[in-house]
Every structure is written in C-alpha cells, then in structure tokens.
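Shown here: the complex without one of its protein chains, the others still in place.
Let's look at chain A:
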Amino acid sequence: MLRGCAGLLRSWALRGPKRGRSFSSEVLHVDHSLPNPSWNEDMRLLFDQFMKKSEDGSWKRLPSYKCNPPERIEDVKIFFPDAKLLKEQMSQAQQFPRSLGEGVGFEYAMFHNHVEDRTVCIFQGGPHLQGVPGFLHGGAIATMIDSALGMCAILTGGIAMTANLNINFRRPIPLCSVVVINCQLDRVEGRKLFVSCNIRSMDEKTLYSEATRGGPEGGGSAPCDVIISVDYQDWSQVLWHLKLAQFKKFKKKNANLCINMSFCLKRGKKPQHAAAAVIWKTRSLPSGLCRQFTRSASRLHP
C-alpha cells in the first residue's frame, strides 16, 4: 500500500493532477512552471536552456499547481488519521509558494534529471518577498529551499516530510534577481533521506547559500558538521588530493562513518570544472586525516 502511495505521488509530481476532478476553479489547473510576463530575461534564458536539455529525454520539467491534488490529500489522511481537514479550509487552501500573485512572489520552475538523479530549480524572487530592504527575505529563501529539496526527496523516495533543515547563508540575494538551486540526494539511511543543495547565481560564480535537509527523524545524530565545497579542475586531481584509496580502507573499518562525496563531472572539449561536496563527521575521523582534507581543500580553493 505504501509503495502504491509512493508511486502515486511520484507520478503526480511528474504529471500533475488529472483534469476534471473536484476543484471548482479553472485557475487551479494552470501549470505555473511556465514563462509568464513577469519573468525577466535571465529567467527566460535559463528556462530555454533547460528546455533544450530536455529534448534528449534526460531532463524533465516538473509541473507545478496551486492546489494539492485529491490523491495527495487521501495519502495524508492515511498517515495523519487525526488530522481535522475542514472542508471549508480545504477549498480555500493553496500550495504556499504558489499562493502569491503572478510576478510578485515566487516565480520558479523545477527540472529533474533521472540519469544524474538531481533536481534543479530556477527561481526569481518577486518584490513581495523582501526582508532587509532590497534583498530577499531569509524565510523566502528557506521556503524555496524546502520546496526544492522536498521535491528532490519525493521523486527519489516517495512521500517525505522535512525533519531537519540546515541552511548556511553566504551572501544576501538581491530582490528580483534570478538564482539556480541545485539539489541532489546524498544518501538514504533506512527511512531517512539526506538531500543537499546550493544556491548559485546564473553564471555559477557566486555562491549564495548551502543547505541540507534530512528526512523523517528517528533519533539519529545530525549528519553534517562541516561542509566544504571546492571546485576541481579535473577528477584525477580530486582522487589524488583526497587519497581516495586510503579513505575507502578507513571507511571499511568504521561502519558508522558518514562520508559522502557527490560530484558532477561535465565532459566536453574545453576543460570543465568538477564540483565536489565533501561532508563528514569530524569526530569520526582521526585528526591527521582531517588536517589532510583541510590542507588539500585550501590549496585548491584558497
């Protein structure tokens, strides 16, 4: 039954709710992850780039609607039988990031790559998302991160609720600018899904924030104490500097060690950057190895 629900939810995420169901308004069936007049040039450019990538089938655009589909409401009733889902409220309810008007709030579109198993969200924050004058509200950024990571988790693991959300803000994001949220699934531990993301500017040169999100809590310890993002010129450099073989030997002896390396390699005619995110529990590593990591990372990324 659970597998069936998960499958239902995944198909909903990819295809959207069936038409002709109980919602009264036509407006609620509109797919909002499509360009509209409020999108600026940068946003449209990014959207077109990703739509082009979808042509070969590896990337897929995820539709986004104002309301939860009936299937999802039924699924929630299964997991939360005590929930008082009042009929009145249900008819008025709207999915949070889509409840603001066109152009003034969250304008975003999500794309999923099933080959690399990662999700990308392009996001333009509107004028009603202000915090410090001229910049995006930290909570708006948190909402977007939660939505994007949530989608990433659902597509991989079925129904998921946020248990932990850990965000490091590096730079304030100017209002009405376009950013790219790159999400990926790091690992699965039983019922827990660990997903992480980073927010970068369009040209990927500015890092705005990094976040990790853990799935249902089961009394486990926090997964991340230290996060280092480094840009590597070549994967062979990564292997050499991180002494992967030594690390793997160490990992075999220590089953509880949480080490996760996720990387993206783009091959092409020009040398491409490979980005590697290394996450570890510092107290599980001997101090010598920690120092090695820090030295390698600082040499490559001063």
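Definition applied: contacts are C-beta pairs under 8 Å (C-beta built on N, C-alpha and C of every residue); 3 or more make two chains touch, one makes a residue touch a chain; residues count from 1.
Please note the rule applied: contacts and distances are computed from a predicted model.
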{"item": "Omitted chain, identified by the protein name its UniProt record gives, among \"palmitoyl-CoA hydrolase\", \"Protein YIPF\", \"Ribosomal RNA-processing protein 43\" or \"Serine palmitoyltransferase small subunit B\"", "value": "\"palmitoyl-CoA hydrolase\""}
{"item": "Candidate in contact with the missing chain, chosen from A:Ser38, A:Ser54, A:Asn113 or A:Thr162", "value": "A:Thr162"}
{"item": "Among A:Lys53, A:His114 or A:His128, residue touching the chain not depicted", "value": "A:His128"}
{"item": "Chain not shown: contacting residue from A:Leu46, A:Leu62, A:Met144 or A:Ile181", "value": "A:Met144"}
{"item": "Residues in chain A touching the chain absent from view", "value": "68, 72-73, 76, 80, 83-86, 89-90, 92-97, 99-100, 104-105, 127-135, 137-140, 142-147, 150, 161-169, 171-172, 174-175, 217"}
